[in-house]
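For this view, one protein chain was removed and the others were kept in their places.
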Amino acid sequence: MQATVDARGFDVGLDLAPGETVAIMGPNGAGKSTLLSVIAGLLRPDSGKAEIDGKVLFNLDGGASVWTAPHHRGTALLAQEPLLFPHLSALENVAFGPRSSGTAKKTARESARKWLAAVDAGELEARRPAELSGGQAQRVAVARALAANPEVLLLDEPMAALDIHAAPLLRRLLKKVLAGRRAIIITHDVLDALMLADRVIVLEGGRITEEGPTRQVLQRPRSRFAAGLSGLNLIPGTLTAAGIRTAEGLEVAGHQDEEAAPGGAGRPGVAAFPPSAVSVFLSDAHGSPRNSFRVTVTDLEQHGDQIRVRAGGMSADVTPAASADLGLVPGMNVYFVIKAAAVAVYPA
Amino acid sequence: MEQPRAGGYHGIPRWIYALAAAGALFVLLPLAAMAARVNWPQFIPLVTSESSLTALGLSLRTSAASTALCIVFGVPLALVLARSRFRGQQLLRAFVLLPLVLPPVVGGIALLYTFGRQGLLGRSLEAAGIQIAFSTTAVVLAQTFVALPFLVVSLEGALRTAGGRFEAVAATLGAGPTTVLRRVTVPLVLPGLASGAVLSFARSLGEFGATLTFAGSLQGVTRTLPLEIYLQRETDADAAVALSLVLVAVAVTVVGLTYRRQGQTDRGSAAPAGERLDGTQ
Partner (left out) sequence: MNTPNHRLAGLLTALLLASALAACAPAPQPASPSGPSLSGPSAEGAERLSGTVTVFAAASLKATFTKLASEFEAQNPGTKVTLSFAGSSDLATQIGQGAPADVFASADAKNMAKLSDAELIDGTAANFATNTLEIAVPPSNPASIASFADLARPGIKVVLCASQVPCGAAAESVEEAAGVTLSPVSEESSVTDVLGKVTSGEADAGLVYVTDVKAAGGRVRGIPIPEAATAVNTYPIASVGSSRNKELAAAFIAMVTGPDGRKTFSDAGFGAP
């Protein structure tokens, strides 16, 4: 699939293998929901082309104008809110898809019962959506989407509106049902990406900025957004023998990962390190292979049992006691010191 | 100062109540004054006279027919206005709503020049053997003309409130547009549709000016209850007052019953919003 939506500055190309689940991550307004709307047929892109297993969803390239209506696409959508039809029982909600495709009422109900059982909601079949909790309703919504037997399942932050008790249950359920199923899931949660997706795509400003196997993207982030997801500090620059050099001429020493493709010096690369690897000093410390940056503290915040110090676009975690000893306040000039061994350097 | 109530803080200044009471009185007092003038000993004979019953029956039948027409044409109009985007949409809405503010007699004149014997369509209709002038059909057309906007306004509001998200989900589940309309859209806006239909019915019941201008006035054919009241007033004020009270009673009953039921279903359909709130706790 490839599509552009001019009005939203959206230009995305995407391939999905059979049985593959892709997680779409990115900041708000990056075009994640636009992507799902385009695939589902709820939004008409200005140009582009998409097909599933040879079935053309749309082809608006080079004067062609093929447009398949949403109900002929086989792309069930599961949104943040369950959006169960309030006037139908849970069972009728789930049977809606099969019945719409012409299945007889009785058969559709049998199929609906099966799917309700699959999401552990068999006992809810007679209930109206108003009588379901948020988690129950979302489970029924999953069953409803699956019962439509979609070729691609589109999930738009399905866990975002759930409370912290209901989310893990639904996540386990989705892991079960998404296995071997072609699906696209939008999420803000690294855990969702790790558990549910084979591949992660980072979308920023309507464009794909990073993509790859979930584990690799989280461990070796190349975009600032992905680094933020995995809680890593990320410094982009050009690869050197010892590490990278930033555009401002700052040298960051690190160790090149053997597993990563050996990158020649001069290629774009990034240096990544966790906030826990950063020490904070009031004066410049000298020592063996270390990186030391003079920075101005912008923010202090509680992070677990540590104090996270934000300065110069980086984060450092220090204990509350150390923070008090140093007398850290925003606006203060300090030195962030990182051992070179803790800095991973790899091509971007 | 404010009495704490089960409903919680409502933030209405007290002087508002005075004006609200005045507003309510403004409507209720004339009705009460009219009821006070009813010749009660003669009430039953007056309202059960042949001409009264005929007029009431005609009013109920024509109002039911015009409400049906309003649904047939008003639902598609409301859907087109609420869900699609096209050039001239604002203009179309303005014109559809025009009968709300137009003096009914103007509507009657317009209908006359459309369906009348010398009218735009009337000539062809007459050639085809269909005569609308002075027929019950003319009454139904006049009532539909003035009542249609009530249905369109109510339903369009309900459609906009419901939003298009349920329809979008239904479409991705494989439901074609007609299935979506039948199984999702219409059930979702049923309360709005019902209240719109009731308003249309009530408006049809009270229609006078357009009917008088366009349909004429003949007992059993075109003389609806408002026309009968108008005529009775000439000779028999008691009969006019008694029939007015009957009309008020019918209107209050229809509107009251439906709004009560609608209030209940509203509470039912408000639940998903509450559920969403629960989910984000």
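Note that the chains take the letters A and B in the order they are written out, and that residue 1 is the start of every chain.
The criterion applied here is as follows: contacts are C-beta pairs under 8 Å (C-beta built on N, C-alpha and C of every residue); 3 or more make two chains touch, one makes a residue touch a chain.
Source: prediction; values computed, not measured.
Among the chains on display, the ones the left-out chain touches in the entire complex are B. When the omitted chain is restored, the residue from B:79, B:96, B:133 or B:162 that touches it is B:133.
Of the candidate positions B:77, B:125 or B:212, contact with the hidden chain is made by B:212. As for the chain not pictured, it touches subunit B at residues 15, 19, 112, 116-118, 133-134, 212-213, 215-219, 222-223, 227, 230-237.
Going forward, only the chains that are shown with their structure count from here on.
Centre-to-centre separation of subunit A and subunit B, using mean CA positions: 51 Å. Residues of subunit A touching subunit B in their complex: 40-42, 69-77, 79, 81, 83-88, 96-97, 100-101, 129-135, 137-138, 144-145, 148, 150, 154, 161-163, 166. Against subunit A, the residues of subunit B that register as touching in their complex are 165-166, 168-177, 179-180, 183-184, 187-188, 190, 268-269, 271-272, 274-276, 278-281.
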